[in-house]
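Removed from the display is one protein chain of the complex; every other protein chain stays in position.
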Amino acid sequence: MASPFSLDNPVFSKFAFYSTVVLSKTLCMGELTALYRTRRQAFANEEDLTLYARSRHTEATTTDVSVERVRRCHLNDLENVLPFVLVGLMYVSTKPGATEASRVFQIFAASRLLHTVAYLLPLPQPTRSVTYLTGYGATFFMVYRIIKAIY
Amino acid sequence: MASPFSLDNPVFSKFAFYSTVVLSKTLCMGELTALYRTRRQAFANEEDLTLYARSRHTEATTTDVSVERVRRCHLNDLENVLPFVLVGLMYVSTKPGATEASRVFQIFAASRLLHTVAYLLPLPQPTRSVTYLTGYGATFFMVYRIIKAIY
Partner (left out) sequence: MASPFSLDNPVFSKFAFYSTVVLSKTLCMGELTALYRTRRQAFANEEDLTLYARSRHTEATTTDVSVERVRRCHLNDLENVLPFVLVGLMYVSTKPGATEASRVFQIFAASRLLHTVAYLLPLPQPTRSVTYLTGYGATFFMVYRIIKAIY
């Protein structure tokens, strides 16, 4: 009986693809923060000023509204995307049907991409709340499947 | 030789169960934050006010004491639970005894559930420190086993 953790398994292959997409998106938030810090001239560390500040009067700050928004969006990704990938690994081990699994991964990935758009523009609420809860629901659906497979 | 990453392996099955429990607990902190933000009327984003604020005089804030406590507890989970699951995956690959592995997973899961209780009530110190260090010890025990298995 082959291991489910193989790219020959279409469920794992889909999982690897969508996980890589949402993890890459999360990583890009780090670069976006750096971009906003430069544009807003809002650097968190003294030693950053020497190289990146355009004026010698710029001081270190951690309260710029735009930078903090990007950082909250990034933290929300860490809180939701990383647990999704870890719960997803357990879910793949339960050998779910390929159609069900694809839908769950696609719904999660789409909801997180929309969440980022809703957070950064920002879009009027409850858009962000709905995208957040959709991803949340996809993860908890997998939690239910795992617990059911074990007991 | 069968892969250890299968629900047929009792060590992986236990690992999948306890990992799912602590990851679900971590995810629930997101909802708890939303609950506290509504109850305390302390929203981080301007666009949240339109829909969720009961008074038009409510302003965005990131300094509410109760909300920040939940958020510190959540961040502490990210700092400890996510590394536990990842280190745990490597530990499962060393094919540990089922009894030892169960104990490690149970101790970690219990310590993190107690940590949350100790943080949110809060319980007098050193309760929180002890629960934190217990979970920490469980993870580093696995680190020791992994390094020993490789070298």
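Details
By written order: A and B. Residues from 1 in each chain.
Operating definition for what follows: contacts are C-beta pairs under 8 Å (C-beta built on N, C-alpha and C of every residue); 3 or more make two chains touch, one makes a residue touch a chain.
It should be emphasised that the depicted structure is a prediction, and the values quoted were computed from it without experimental measurement.
From the options A:Val11, A:Ala42, A:Val67 or A:Val85, the residue with contact to the unseen chain in the full assembly is A:Val85. Among the residues A:Thr26, A:Thr94 or A:Thr139, only A:Thr26 touches the chain that is left out of the figure. Interface residues of subunit B with the unshown chain, by the touch rule above, are 1, 3-5, 68-69, 72, 76, 78-80, 82-83, 86-87, 89-90, 93-94, 122-126, 128-129, 132, 136, 139-140, 143, 146-147, 149-150. Taking the complete complex into account, residues 2-3, 5-7, 12-13, 16-17, 19-20, 23-24, 26-27, 29-31, 44-48, 50-52, 62, 74, 78, 82, 85-86, 89 of subunit A touch the chain not shown.
Here, only the chains that are shown with their structure count from here on.
Between subunit A and subunit B, the centres computed from C-alpha atoms are 17 Å apart.
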